[in-house]
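Working notes, structure below.
For this depiction, one protein chain was excluded, whereas all remaining protein chains were kept in their positions.
And now, chain A:
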Amino acid sequence: MASVTTISSHLTSAFISTPEFCRLSQSLNCSQTQRRSTRKSIPGKISASVDLKPPPYELNALEPHMSKETLEYHWGKHHRGYVNNLNKQIEGTELDEMSLESIISASYNKGDILPAFNNAAQVWNHEFFWESMKPGGGGKPSGELLELINRDFGSFEGLIHEFKLAATTQFGSGWAWLAYKEHKLDIPNARNPRPSEQDKKLVVVKSPNAINPLVWEYHPLLTLDVWEHAYYLDFENRRTDYISTFLNKLVSWETVSSRLEAAKVLVAEREREMEEIDAIDDMDTMEPEDADMYFGSDADDFPEDEE
């Protein structure tokens, strides 16, 4: 089993390599980290392809709540299929050299979705899903995560209720998410010009098929796969039981907490960058203090009107 990088460093390096972040940082000369930190390289051969990352536990480790058989198909066939198909799709193209998050962003193409998106997003989603669970999971969150949950959902039970609702009502295939949202404005592509602490909050969202909250510029913290293949072998049509089992027995709140920490660090960094960019802009557009600079030292040289 390959060693797994810590969640926060994975998220950090991944986010820093997105085009959005780098465009923001251009004025500060940030060097782009294009490759995923977990990419393996064979000596003498540059491998640009995306890896099939294994779950951070054995395939039978989530029994009896999620069977080994499910993991064998879900990770071994579905997730592996997305990885293989993505690699075939991007080979020899400009996407081949990019990080997974960059491929997602590029192929999402502001909603005018390109072919590689489905596979790329599903690779990301499934990695994120395995890491959202652990043997002996469940229980309750604590610390800052719990504080924010109480603030934004009223109570832990409030969060659970909303999450269950999203997961149940995602019709067809898709995902339910807990995410950290930083913008007040709900309009896509609109950036809040004056972000404040109140604007940043936890939200529960659901998404169809391969879509994930990265495309809305949210910071995903937790996900549950509600495609039928995720639960059909263990629960048949009983999605509600699957959702309860996930929340009671599988979810890793520690992972969610560290993802939240990482997200807050990124958000703070990005705000600092924006402030510096704004400061530079302000300097360029500032009015000269002395308007006479434009009109000469003697205003009488330019009489207002001829009588």
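In this section, a contact is a pair of C-beta atoms (placed from the backbone, for glycine too) under 8 Å apart; a residue touches a chain by one contact, two chains touch by 3 or more; residues count from 1.
Following the convention adopted for this analysis, contacts and distances are computed from a predicted model.
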{"item": "The complex's invisible chain, by UniProt name, from \"U6 snRNA-associated Sm-like protein LSm3\", \"Beta-hexosaminidase subunit beta\", \"Superoxide dismutase\" or \"Cytochrome c oxidase subunit\"", "value": "\"Superoxide dismutase\""}
{"item": "Candidate in contact with the missing chain, chosen from A:Asn150, A:Asn209 or A:Ser244", "value": "A:Asn209"}
{"item": "Contacting the left-out chain in the complete assembly, out of A:Glu91, A:Glu147 or A:Glu236", "value": "A:Glu236"}
{"item": "Hidden partner chain, residues of chain A it touches", "value": "73, 77-78, 81, 118, 171-174, 208-210, 227-229, 232-233, 236-237"}
